[in-house]
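Here the complex is missing a single protein chain, while all its other protein chains stay put.
Note that the chains take the letters A and B in the order they are written out, and that residue 1 is the start of every chain.
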Amino acid sequence: MSLKDLISPFYVWQRAFEKPYTQKHPIQERPGAPRYRGFHVNVLEECVGCGTCETICQNHAIDMVQVEGLEPKPGDSGLRPKFDYGRCCWCALCVDICTTRSLRMSNHYAWITEDPTDFNFIAGADNMSWNGEEYGYRRDDDYHLLRGERVKMEMLAPEEGLKSFEEVMKGYTEEQAKDEADRCVECGLCVATCPAHMSIPDYIKTVREGDYEKGLRILYETNPFSSTCGRICTHRCEEVCPVGHQGEPLAIRWLKRAIVDRVPRERYREILGDEVVENGKQVAIVGAGPGGLSAAYYLRRQGYGVTVFEAQARAGGMLRYGVPSYRLPDNQLDKDIEYIRSLGVEVRFNTCIGREVQFAELIDDYDAVFMAIGLNVPSSLRVKGEDHPRVLSGLQVLDDVASDKNPGVGKNVAVIGGGNVAMDAARVSRRMGANVTVLYRRRIADMPADPEEIHESQAEGCTFVTQAIPVEIKDADNPDQVTIVWGEAEMVADEKGGRPRPVLQEDRMHEETYDCIISAIGQGGSLDFIPGDYRDQIEFKWGKFVPGDYQQTALQKLFVGGDIANNTADAISAIEDGHHAARGIHKFLTGELVA
Amino acid sequence: MIYAKRRKRMSTQEHNAPIDLESGKYVKIWQGPQHPGITGNMALELVLNGDEVVDCKTHVGYLHRGFEKLMERRTFIQNFPIVCRIAVPEPTFNEYLYAAAVEELAGIESPQRAQWLRTLNLELMRLASYLMWLGGIGASFGQATIYQWTVTHRDYVLDLFEEMTGARVYHMYIVPGGVRAGLPEGFEDRARAVLDGVERLLNEIEKVLFKNVVFKARAKGLGIISKEMVDPYGIVGPNARAAGFTRDLRRDEPYLVYDQLDFDVVTGTESDAYARAKVRHQEMREGIRMMRQILEQMPTDGPFQAKMPNVLHWEVPAGETYVKAECTRGEYGYYLVTDGSQYLRRVHVRGPSYTHAIAVMEKLAVGTNIADIAGLMVSLHTYPPEIER
Partner (left out) sequence: MSNDPKSIIEELSDHYQISEIKEQKADLLLLKIPKEDAVQFIRELRDGQNYTHLAFMTVIDYIESGIFTLTYMLHNYAAHHNIAVHVDIDREQTEMESIHELWVHAATYQRELREMYGIRFPGSPRLDDDFCLEGWDEIPPMRREFDTVSYSRERFFDREGRITTDPREHMKQIMYPIHTDND
């Protein structure tokens, strides 16, 4: 033992003269670090109630609950997470995975309360002292638990696409489809927005698992036009996909296609197990478009005898005559239609109600009638000279092309309109070698066409002239040409809060000459074939049917649907109308539905 | 009742020298599970002859939460907040090893920057853990002042953790695929200041503890681990290094960025309580040296997370691996078995305390004075939760 060792410990005494480490009470003076994981905060207006926080919580500390004043709406379940701090471990995985980034944490250290039930609270809704605090844990910008980038789909190069009517989008490979399906958070917010309420998360799961047969069965529960919708659906589901808040939404439409593309048509019957047991009742359906044939499918499955009356020579309606084959190849539409017909659905082609068959006959001869005749009368431009022979309708051009006829558009074409028909007419004209100018009253962002269609039209070399209002159409010097006078428009805010209105600027007029003008600003329906005494019993508005519950009209036997009876006028709404009418007809004919 | 049950079991043991408790010669006492001289919640069942321990049995289970079982029933991402709880004062090693094992099986490589951040995190953790231990060894030999000093400085390290990870104790920072965030503004300077402070403290402790006649007298010669004991007992880390083994996974099987750092493996000659303390004390200095290099060299931008699948459906291909790291107590390891599903088939967490606190402690306790049991225990540096998992 050395003397040094005996003295050394007394070094400790020098500390007596140092400033103490400890801080004085109250400890609240010391705030948490800026990224400290304190207590939960939720920005209620940004949260969409997808419940992904609940899914990832390994402690079961989160419930999704209703909050006063929040109702479900498209893209928002109206539910909000409620936290049980008896279970929470403050790992903040819920914050990391939050699809909208509305969920955060404050940097608050302590929370003391005498009532343990307080520790079960709705972040953001309940009044907490830390709400609105500046700092606390947030997901870092460079850190992700969800994948924001959509898997790209191979497509025909625009210059290649212009050479033919070959399908532009090539579809996902199996691996790509799985990869894209992997991005889904399975919240199901999309289901409410899909007009047909397809079980989207469920069929996406089958893609992930590679079980396409199960996928097909799920698709056919709500949609017998899955091959078609997998290509040209307006996919409103994608607009509400919560993954889209911090990245690109799931490619729901392409995933549907991924399933159908992998199941051969010959195996449908065996996979779907559709058995028809005749129940002896007969239903007439007018229109072999998506609405009519969808009703036919669901009615046939329940044993109804189904006869479809179709004015055209082929089935498919607008899908056949209004959608060009580079977006929806004929054989894919046929795949859907053939399967429906294979269940014993009779289709009478070239049969027009009011001409070959009378409306009254249908009402008298059948137990019920479903009418889905679509819109096939082009809307008028309402400008002077629009009956010029070189003004073609967009629908007519598409119809001609679908029927292998040459619409004769010429070399220089102006298309008027901003919807899908306008885009299709433009792209079809490009494929026939024309230079195409698209004239639209408003801005590109206002166009009702699918963004993909707009994008592809531009890629294929169509020139877009927006905020252009047609004023007059007149003869050109060359009798095979036509001249249009149009004026520039300014967008003026609407006082009533609606979308901005284009206002013609009289001092900025243009005059141009084209080989033809394709008018594609919308279409209406024709209901002239319904005799007056029936007419009086049915409700109409703006030239369309107004159906009640289950698509039924006041004329009890008559159910209506599709473009002629809804305001969305797309295939998927027509399909749901048909399905819903089939439910209604079944209820009506089994006495369940009391009108 | 329990007493009778245990006594009955003991009497059936043939390998122990027969101890007749009825003879009146012996006293049986329980040290723990609530006892200031026990490291965490465990218990030593001691039989004394006078003040000399003649038999020791370690009892664990007071902290058994069934982590390995829980982890078989949670998804790969959901296990991430669980693992840190397996070694309370040293959670980060669990986070790193779990992440590294999952990444290996899933074929994911974490970016360079994440590897530097992870290394920094692990070395900070080592420092915090050693600071607490240093206080413990002081306190268990009656030098409670040391404890007050070291726990204070540990708190400064925890402040750094709070800044870097968002939490003081359970950081949940190293996530499969990378880390959750980069360093906050100005962190490097604040970290250097804390390291400088700890270094000064280590110099003071050198004077106050290691040159202290009382500590020397009690710790030297206490609980000697002979060289021959090391492998048959599975002894690792500072306990083995103090006996002269230059074994350190950071140097022998470099992981993360340790191969880019300059450091020495500290060893002793005879592993008694004093030598083990000395090795750890010196390792803290090495750790500080390493962290200064990291703060100097680490990249300050670039990704810190690998491209990941959607964690909600994450399936890891079937396989198995064993990943290890040098924690303060030695070889800490995660053995993972996957079967291609969204869940682990099996995870085994290998902590050094498993042998140090049971087989080694039970052997070293025999012949020790009861007053030194706490010091011996602490000198082995054990954490019960990693034993019972």
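Basically, contacts are C-beta pairs under 8 Å (C-beta built on N, C-alpha and C of every residue); 3 or more make two chains touch, one makes a residue touch a chain.
The structure presented is a predicted model; accordingly, all values stated were derived computationally and were not measured.
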| item | value |
| --- | --- |
| Among B:163, B:283 or B:331, the residue in touch with the chain that has been omitted | B:331 |
| Residue touching the undisplayed chain, where the options are A:155, A:191 or A:485 | A:191 |
| Contact residue for the chain not shown (choose from B:64, B:227 or B:307) | B:64 |
| Contacting the left-out chain in the complete assembly, out of A:78, A:354, A:448 or A:461 | A:78 |
| Options A:427, A:557 or A:583, residue touching the unrepresented chain | A:583 |
| Absent-chain interface as seen on chain A, which is shown | 49-51, 54, 62-66, 71-72, 77-79, 84, 86, 117, 120, 187-189, 191-192, 197, 201, 298, 301-302, 549-550, 576, 579-580, 582-583, 586 |
| Where the unshown chain meets chain B, residue by residue | 9, 13, 15, 59-61, 64, 66, 68-70, 72-73, 104, 231-234, 236, 247, 252-253, 319-322, 324, 331, 333, 335, 337, 345-346, 348, 350, 354-355, 358-360, 363, 388 |
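One rule holds in what follows: only the chains that are shown with their structure count from here on.
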| item | value |
| --- | --- |
| Separation of chain A from chain B, taking each centre as the mean of its C-alpha atoms, in whole Å | 55 |
| List of chain B residues in touch with chain A within their complex | 74-75, 77-82, 143, 145, 149, 152, 159, 162-163, 165-167, 170, 172, 178, 180-182, 184, 204, 207-209, 211-214, 216-217, 303-305, 308-313 |
| Footprint of chain B on chain A - complex, ascending | 1-2, 4-6, 8-9, 11-12, 15, 21, 32-37, 52, 55-56, 58, 89-93, 96-97, 137, 140, 142-147, 182-186, 208 |
